[in-house]
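One protein chain is absent from this view; the other protein chains keep their places.
And now, chain A:
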């Protein structure tokens, strides 16, 4: 356990670094996707060098070996300084890292971990058009063959909702190697180079004009068996390591950022001359308290994890309460902005609280739908926290 004096020293150190080095005007520099990607790469490189990009990695990596309490301090300061969130490198530093660290062979670790720090980015090839909330129903097919004397998997299928796959170098890929037995049992986990022939990526145009996600099409893609993580047919367990890689820090950071961004609502109220409108003030006051409460639960969740007393379902509560507050935040802005918000204005990539209220509103759906939809989280809360019975299986139409 790190003691409080050490944490305060770390806080001071991070704060001084950010005062000197934090990117200025990054929102204006993130108006196009290309500029956003450049901003992200620069900021990640700077944080890697300073030792703040991968606090959750083991100590043998520069900037690693930080306790969860220390990680929390770093994220609090990044949010406080309103720095860009590390989005482009998120999958590589959390999902790919956790997968490699917990499940991969020494050769795989030695090959890929340093490359992540050099800026190689990863995407996740998990969801499919027919496998969203029911991820284990995935169909992307891999057949084991020998080609040119090497054992390989030949993969065919389609993946969807892969965050920033269009910029990714590597992919964490779930494939089906068997249709026997329960659906989880036939899943295998592969690491795929995105430059392999047969891989094509097509960005998904979202309703707000962003392209945060992409589809990945796999047409006879040949992946060597050495690229498999864990045993064949045991990929579901590896996928759990991937999905459990980040729990709590992001939502705490986002909650704090939303609290900071309440000033955007205040400006709006002022611009529209509502400072003495008691109805508006009440709505704003209610939102402020809702956001305070979300910060409190996100904070408490992390503290419980630090103490090792996290309960099943806690993460779902944090996610659902954050995403609902985010929706309420953007809707209040949208309402107060009135007709002005209906004229198209430039969007900012990589930020959820931009003050472009229509874009922020549309963006907020990413949090009620992605990463386990609100409804799936409700099932988890009801079935695992409240111990309510599951629906019967083998339902037939």
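Going forward, a contact is a pair of C-beta atoms (placed from the backbone, for glycine too) under 8 Å apart; a residue touches a chain by one contact, two chains touch by 3 or more; residues count from 1.
In the analysis below, contacts and distances are computed from a predicted model.
A.B. asks: What is the protein name, per UniProt, of the chain that does not appear here: "ABC transporter permease", "Fe-S cluster assembly protein SufD", "Acyl-CoA/acyl-ACP dehydrogenase" or "Cytochrome c-type biogenesis protein CcmE"?
C.D. replies: From the listed options "ABC transporter permease", "Fe-S cluster assembly protein SufD", "Acyl-CoA/acyl-ACP dehydrogenase" or "Cytochrome c-type biogenesis protein CcmE", the omitted chain resolves to "Acyl-CoA/acyl-ACP dehydrogenase".
A.B. asks: Could you tell which one of A:179, A:200 or A:263 touches the chain left off the display?
C.D. replies: Only one listed residue reaches the unshown chain, and that is A:263.
A.B. asks: With respect to the chain omitted from the figure, which of A:284, A:329 or A:361 is a touching residue?
C.D. replies: The missing chain is touched by A:284.
A.B. asks: For chain A, which residues touch the unseen chain?
C.D. replies: Output for chain A: 262-263, 266-267, 269-270, 275, 278, 280-286, 288-290, 292-294, 296-297, 299-300, 314, 317, 320-321, 375, 377-379, 381-383, 385-392.
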